[in-house]
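All protein chains but one are shown at their positions in the complex.
Right after this comes chain A.
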Amino acid sequence: MPGADKETELSERIEAFLSELKRCGSGAGSLRGSAETARETTSLLRRITAQARWSNAGDLMEIIRKEGRRMTAGQPSETTVGNMVRRVLKIIREEYARSRGSTEEADQQESLHKLLTSGGSSEDNFRQHFTHLKANVIEAINELLTELEGTTDNISMQALEHIHSNEVIMTIGRSRTVEAFLKDAARKRKFHVIVAECAPFCQGHEMATSLSKEDIETTVIPDAAIFAVMSRVNKVIIGTQTVLANGGLRAVNGTHTLALAAKHHSTPLIVCAPMFKLSPQRIQIFLRSFCFLLPGEILSKVNAHCPVFDYVPPELITLFISNIGGNAPSYIYRLMSELYHPEDHEL
């Protein structure tokens, strides 16, 4: 039966995606950037919308929420998966409201104004059936995918406004977004980059090699030298794993040190992060194993802790550069309310 075949094929794809995610976490699978994860999650969600059986928006949202919970449980540290699920849920709500012809979809959030003027129950259980809903949702998801493909380019286009000639820029670890940003500026400006190597996996080395291939003068420094070198730095530009709702960051370990050193020297800290990294979640601690790097005699005698991420509070950040432009950290709450619906914060 073709229906059953599609269902099994769909569940196979979801299972394959889940196992990819789990493997990435332990470092065994292919190391993929968060942009690819976001794109694959969105295509998978588009496939679910197209192939799963649902008759109204409420059912579809339930299915997507269920799959979303499974995917985020598979790899909790990869927040882009959850973010894309929430984006798609918001898309479904918007398309539903548009099909119903209601004009108040612009302000679905709770507000004082809504409290005063709403008459009667505002319960909307999305049970009405619309024939064109599927096509509209899939079209909107396609638009989302196009947006995702263009994010790195949109961010790099803003590079020339922020990087000037003969500047010394500091960065940490390896961020594909920052790499593209700096390379774009290097086409027209000459500047110097200092990369903190970011122990223990030393991703900074790869970043430095890649930048120097584009004829950018690069220096690699150990993490301990960050404070010492900071007085000669004009700007700090970093990437991040996640942007939290209060404007803080969850970034690779060592970033908080970098941010504090920059604050001390009054050096501007610029974060290049595409919109799909914005997450309404709370801070959690993730530990990664790095025991294989320690010599054997030490391992038996000590406890080794290696946190994967740092929390950077919003007061240390000067500017966020995303695919929709530059924003202050105090504005992030507003961007988040435009991207996600408050009921979807908890999947």
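Keep in mind that, in the parts below, contacts are C-beta pairs under 8 Å (C-beta built on N, C-alpha and C of every residue); 3 or more make two chains touch, one makes a residue touch a chain; residues count from 1.
One rule holds in what follows: contacts and distances are computed from a predicted model.
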The complex's invisible chain, by UniProt name, from "Serine/threonine-protein phosphatase 2A 55 kDa regulatory subunit B", "Translation initiation factor eIF2B subunit alpha", "Aph-1 homolog B, gamma-secretase subunit" or "Defective in cullin neddylation protein": "Translation initiation factor eIF2B subunit alpha"
From A:74, A:173, A:204 or A:247, residue that would touch the chain that is not displayed: A:247
Contact set of chain A toward the excluded chain (per top definition): 107, 109-113, 115-120, 245-247, 282, 330-331, 333-334, 342
